[in-house]
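Excluded from the complex is one protein chain; the other protein chains are retained at their positions.
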Amino acid sequence: MNALDQIFVSTLHRLAGFAPASARPLVSMLLIIAGLMALFGTCFALATILERKTLGRMQNRYGPNRVGPFGLFQPIADGVKMLIKEDIVPFSADQALHFLAPLVLTVPVWLAFAVLPFGRNMSAIELDSGILFFFAIGSASELAVFMAGWSSQNKYSLLGAMRAIAQMISYEVPLVLASVPALIAAGSLSLPAIVQAQSGFALGWVPRWNVFTPWGLAGFALFLIAATAESNRCPFDLPEGESELIAGYLTEYSGFKYALFFLGEYLGLFAVTGLAVTLFLGGWQAPAPWLQWLPTWGWFALKFSALIFLFIWARATLPRLRLDQLLHFAWKFLVPLALINLVVAVAWCKSGLWQFPAALEIRWLLGAGVLAASYVGLGRSWKGGYPERRQYNYAQ
Amino acid sequence: MHTLEEIIARVAAALPGARLEIVPNNSPARQPSLLLEPGRAVEIATFLRDDPQLRFDYASNVTGVDWPEKTVREKVKVKKIVGGMEQEAEELVERKTPGFLEAVYHLYSMALGQGPLILRLRTADRSGQVALPSLTPVWRSCEFQEREIFDLFGVQFQGHPDLRRILMWDNFADHPMRKDYAPAGDQEAQP
Amino acid sequence: MIAPPAELPAPGRVGWADHDLLEVAMGPHHPSTHGVFRMNVVLDGESVAKLTPIFGFLHRNHEKIAERNSYLAAIPYTDRLDYICSMTNNWAYVLTVEKLAGLPVPDRAEYIRVIVGEFTRLFNHACMAGFLLQDMGALGTPLMYAFREREKILDLFEALSGSRMMCNYLRFGGVRCDLPGGWREQAAGVAAAFHPFLDQFEALLSENEILRARTQGVGVLPPALAVNAGVTGPGLRASGVNYDIRKVDQYGIYNRFKFRVPLGARGGDVFDRYMVRILEMRESLAILEQALRDIPEGVFLDPKAKLRNLRPKAGEAYGRIEAPKGELGFYLISDGGPAPYRYRIRPPSLVNLTVLEDMCLGHAIADVVIILGSIDIVLGEVDR
Partner (left out) sequence: MLGRGILRGLIETGRNFCGSYYDPARLTTVQYPEEKLPPQENARTLPFLVYDGQDPLAGLRCTACTICEQECPAHCIRIVKDTVKKPDYLGKMQFHPKVFDIDAMVCMSCGVCVEVCPFDSIKMDRVFELAQDRRALVLHKMNLAKSNQYYREIHPTEAAAVDAARDEEQRKARAKKAAAPAILTP
């Protein structure tokens, strides 16, 4: 089944073959870029419609189903509407900044896809420090959000922008800390190497994914929470909290710039989900030995869409946190837990040398015990977060 | 539930010289009210709220009522010389009762669960002196309702923390709920 | 806040020179003010320094219209007061006119009034919880659940009175028409189906840590201030004051039903107001089951009740009921004519808003929206 697995790589080489030898690397890179942008462009379109349909189904209604079969042409309709809508720029706005903000948000996010391994040797660039590159690019979005908020000269967008900065910076720390254990386990910064480290099956059928270790599970949960906050999605969608600030830093944007902001937000979500899959869910590894005949990029897509469904599910259910609680949660709960998780991960890797029997089970129990204890302890210590259970009495 | 007479007795005992009158109400609802003279209204109200026996701690409703001048034609027995003889004779006499604006307060006691005690404050007349003491310092629930009476009836409440129009826009001149209010501009669009 | 360049108009500079305060106008065109209601909020950073509510955008002078029309003609207008609970508005007005004119009400009509009144309380509290969560950012899921249940009840109302929201169903001395065939069984079915919905609602919300973190300790209303400021309804009971007009006045036939009055546990914050309404919904269900079970047969409108030219004797009457939002009272003065001389409505939403500023001081702007949501106002009733 290697042919189907490597189908993209082979077609790329065949197409690049037509170009003269000297221009071949450039042409192949251009083809990759074109392929990735096409893939994630349609993925963005599909995500908007599937998100609205899933939200609808969770709210006992259909979701858009009038434009095309099952509403699948809805994104096209939205896109056309966005193009046609007049692009209003407030008179007192800082024109240059106002124009640049959506660009500065969207362009870096495309770069983040360069390092993600979508399948067996199917990553655009094989960087040795792929994850370092990813986090460097990921932090450019704060600047864009603040540019948008400040340049609109509107009270609401300013409040929204200041909230966004506080939130994104304070959730960058747990995001990085949560991914460090996976690097320690793989012993390298390059993403394909991390995926390679998670190949093979323990006890015959359990895949060696990081998520099946105690520190991996905790790291995965922390990573997801931080990723939701990083991409401004519910329950952390404070910057454009509709009920308070109308649309936060998006208030003064309309027409295609507004669509660009949405594109940037969704691509940020895809990038972080791709990284979560690579670090914790074993990238493109098959979950069971007898399932390895399926193409590797298929497994990546499956895990990717499962995580996206998880984000949409959270958006349908959870209310929004207040700004001080959000920051409190990040610094007083996520960061300490991530540090403890780091210690457990290091102990786990070092304890690989134990020879006595049942080393594996003891290691597992010890790790899980420490993490669970710290989780409950930190949870209780957070006065605001740990709500008291109230007993309601009735009049006589 | 205290009858009005008991309440008047208690108030008179506590605040000598406070004149209270009973205004009858002969509808089946049997809710007579107490007419206070505006001078000592705040004192009496504070007493009604703090007295351990009464404890009217909740002013449920504050209403403005407009009583314009009424010409009352009454049959009055008048001694008149008719045909040289002195006789009793019916005669129609036109009496103009002066108009006034009124603020009606419905008080309840949440602590003792007692029914409505109705206070009435009347202004001197409908145009010049339309001032009444505000009872918002005693019960904060009167704040918005007194502002509404000022807005729709034109009663000036003295001592009200923030007396301005509540429903109409600020530079609206007239007081729409008065009986003699004629809306300016187009009448209601008849079909 | 960095000072803007000189030539640009200074955005909303406020008089306090020493503080950098930001005056923000929330509403009347704002997504979470439950109608056309405006608040001028002065912000010191993100916390509220001063808040002035502004009303009057939906003012139709309902009282002037009622003073020109006959007693009967005012009933359809009372539907438009609190446009979510039209049945209880009718009930308050009809109760006051019956008090003014001394009209008896047959038993079957009293039972029907309790049934439709409690159904109204059910979906009003459900909608309030849904809107509160919508303000908190929960993307309408709880609101959709609440509206799904509300639709079932509105279908019952349409089958009974002809219209879903503008029912115009109650008359002086009874109700306009009798229960259509099979309505009672349908109503019992809807009431029975409400329990699982409430469990679903509680599972979704009451345990939710984010909801509790956002609402516990926010917008605390001390009982003394609540009583003095005339707050009534679930907001007052959430502050621990035991005052439910159904128990105090025992109007209609509420003394025949066994139901309890839930009180707040922790001094009346937003979570208490939410939980008291959820518990009250369960009590309303208990009343509904009892009422639907033993509703007697018989005449639904007092035969001697005059529909058209009702002219009560000169006098006045103040009647009040426990509407879902608080104490809804009507004060009628009659001078013997066909139209009321003075027609006054005591709006629970307007008086409950007296304490809005007291509760919001010092909280963040995100909390102002939730505190307003927890008071549960409807602008039709505030502005009349």
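Letters A, B and C name the chains as they come in the text, with residue numbers starting at 1 for each one.
Quick note on the criterion: a residue touches a chain if its C-beta (ideal position, glycine included) is under 8 Å from a C-beta of that chain, and two chains touch if they have at least 3 such contacts.
Model, not experiment: these values are computed from the prediction.
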Touching residues (missing chain, whole complex) on chain A: 54, 57-62, 313-314, 316-318, 375-376, 379, 382, 385-386
Residues belonging to chain C that touch the chain removed from view: 69-70, 72-77, 79, 141, 148, 151, 155, 158-163, 166, 168, 176-177, 180-181, 200, 203-212, 307-308
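To be clear about the criterion, only the chains that are shown with their structure count from here on.
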Chain B and chain C: spacing of chain centres that average the CA atoms, whole Å: 28
Whole-Å gap between the CA centroids of chain A and chain B: 68
Chain A and chain C, separation of their C-alpha mean positions in angstrom: 43
Interfacial residue positions of chain C with respect to chain A in the complex: 1, 4, 8-9, 11-12, 22, 24, 30-32, 46, 133-141, 144-145, 148, 204, 208-214, 216, 242, 244, 247, 260-266, 271-272, 275-276, 279, 364-369
Chain B - residues contacting chain C, complex: 25-29, 31, 33, 57-61, 63, 65-66, 104, 106, 110, 113, 115-116, 118, 139-145, 165-169, 176-177
Touch list for chain A against partner chain C, complex: 55, 58-61, 92, 153, 155-156, 158-159, 234-235, 237-238, 241-246, 315-325, 384-388, 390-396
